[in-house]
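Dumping the structure here so I can ask a few things about it.
For this view, one protein chain was removed and the others were kept in their places.
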Amino acid sequence: MSPDESVSPREVTVHEVTVRYRGVPALDSVSFTLGSGVTGLLGPNGAGKTTLLRTLATALAPDAGRIEVLGRDPADPAQRTGIRRRLGFLPQDPGLHPHFTAFEFVDYVAILKEITDRRRRHDEVRRVLEAVGLGAERGKRVKALSGGMRQRVALAAALAGDPAFLVLDEPTVGLDPEQRMRFRELVAGLGEGRTVLLSTHQTEDVAALCHRVVVLDHGAVTFDGEPHALAGIARGRVWHSAERSPGAVAGWRTGLGVHRNIGTAPPGAECVEPTVEDGYLLLLDLAGRGRTGTEARA
Amino acid sequence: MTVPGGHPTDETLRAYAAGHARAEELWAIEPHLTACPACLSRAGTHTDPDVWDPGRAWQALDVAMDEPRQGLPERLLRRAGVPEHASRLVAATPALRLAWLAAAALTLLFAALAARLGDPAGDPVLFLALAPMLPLLGVAFSFGPRWEPAYEMALVAPVSGLRVLLVRTAVVLGTCVALTVPVTLALPRPGLHALGWLVPACALTALALTLTARVAPALAAGGVAAAWCAVLLTVSSGTVFSAAGQTCMLGLLLVACLALVPLRGGFDVLHRRNGDLL
Partner (left out) sequence: MNRPAGSVRRRGVTEERGAGWDAGTVAALVAGDRTAFEAVYRRYAPWLVARLRYRCSDRAVLDDVVQETFLALWRACDRGRQPQVEDLAGWLWRIAARRLADAGRAKGARARLHQALGALRTRDEPSAEDQALLGVEHGRLARALADLAPELRSVLQAMTLDGMSVRETAALLDLPEGTVKTRAMRARRHLRASLERAAQPSATGSTDPTTPGRLPPRRPTGRRKR
């Protein structure tokens, strides 16, 4: 073990990173720093979230800029392997071998993570499957598992080897509310002593899980701070009214029959406490997207 | 020793579970227990935990049940001394499915039979041309974004993509050789000459592997196969399978292997152009 490894820096630094696809930038000079705990990455579809996550997971080399993950430079092959030894990556659409059992699949990924000793590896596989609540299902074939269970199998595979840096790309997509809740509980526990980057377009995930949030829009960082600061953007600009206010940039009818409006409040309107979602929607609008809240809601 | 209704008493079952039943008593108790789940459960409750601890036994079984089942290629590799973790990588190879192997074997057999029926005196050109291309399918289907379901996870794992690809390709190549050698016996003139496919097979495989560092695996394999066919059509097949031709192929094999060294980094990241990014 190198002395470098024993210090085990937890920081992940992204410095003016640009990634282009056929000349079009998917990430445009993105900079931020991640520390210990769960950081949320919010952004509409096509904002470049997946590209950023792939770059951080060392799957993609940036065209410009510098990345440092846990004190190592992924551009150098030896250091990249060093990063990969301490990395857990849950891709957006993790494919699983359908004819494998849950145990066999995680075991396979654990082999790719260089856990060669069979007994130690099997113990580790049991541990991570237990951690994601699939202890009793580990003998089942992947093809016989529900979507939520598959997602948890993939998370277990990402967790094998106890990575210090965890990259999760939209893990809650396609899960029903109950499954999403379970998944959230799981991820919340993972932030302790680890650097976790969670990409999502669910503001509820961010509000529930993250101590920090980065908003990515059109390949650029438009917000970087605590979730309540993101909500704070909309402070004094969210109000309830009997009808949708024409001056609002976003507004929708809530279940209680009142309209929630976000934007510049008309005089006399009674403002309510903003949520992360309010702040996020307002931010996207301020960035000149012109996406309406009703659309985002639908 | 029985209660009304024919079930053994608790006392009988206790004695049985404790190992105290007489040999001739077994003849009454055991057939009944096999047929009567209720009495079987009752008998089980009397088993002495000092003799047999169900908790500990279950733990051992629980672990044993996790042991992955090994397919034939994997078992053969283990026999040959390949470490367990390496042979497990092979178990996840899509190209080692039975249907695929059966199709390959049949194709070869038909080519050999065609040679035999067509021109018993001439060279089995079709067979010699076809056999080296089979392992190319192994390269194409072994490890790529299209064929490896967990490709992205595997790519960012510390084990290099080249290593996974090499292990799998080697096994597919070995399997193809094992399939082709017996088919060779069906050729009109079996003998050393009929083994002319072996060196080209290795050379084409190595070439396709090397190209995979830059382009998608299917494209690399397809390109090499097309080039091989073009060479066979332009140069006379006699030249290709002559000593000089074989030497050329051997040279190609060496060059391709050497080129893998500087190109190996290409197996470890996604490529932006070749469809890795969907």
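So that you can tell them apart, the chains are marked A and B in the order they are listed, and the count of residues begins at 1 in each.
Just so we're on the same page, a contact is a pair of C-beta atoms (placed from the backbone, for glycine too) under 8 Å apart; a residue touches a chain by one contact, two chains touch by 3 or more.
Here the structure is a predicted model, which is why all the values come from computation and not from measurement.
Participant: Which of B:Y16, B:F127 or B:F267 touches the chain that is not shown?
Facilitator: B:Y16
Participant: Of the residues B:P31, B:P83 or B:G238, which one touches the chain left out of the display?
Facilitator: If we include the chain that is not displayed, B:P31 is the one touching it.
Participant: Looking at A:A78, A:A136, A:A242 or A:L256, which makes contact with the chain not pictured?
Facilitator: Considering all chains, including the one not shown, the answer is A:A136.
Participant: What does the interface between subunit B and the hidden chain look like in terms of residue numbers?
Facilitator: Contacting residues on subunit B, toward the hidden partner: 1-2, 4-8, 16-17, 19-41, 43-47, 51-52, 54, 57-58, 60-62, 64-65, 69.
Participant: In the whole complex, what residues of subunit A lie against the chain that is missing from view?
Facilitator: 101, 135-141, 144
The working rule: only the chains that are shown with their structure count from here on.
Participant: Centroid from C-alpha atoms only, then distance subunit A to subunit B, rounded to Å. What do you get?
Facilitator: Measuring from centre to centre gives 36 Å for this pair.
Participant: Can you list the residues on subunit A that touch subunit B in the complex?
Facilitator: Against subunit B, the touching part of subunit A is residues 21-22, 54, 57-61, 77, 80-81, 84-85, 87, 89-91, 94-98, 100-101, 103-105, 107-109, 111-116, 118, 121-122, 125-126, 138-139, 154, 157-158.
Participant: Quick one: which bits of subunit B touch subunit A in the complex? Just the residue numbers, please.
Facilitator: Those residues of subunit B that touch subunit A are 63, 65-68, 83-85, 88-89, 91-92, 148-160, 164, 265, 268-270, 272, 277.
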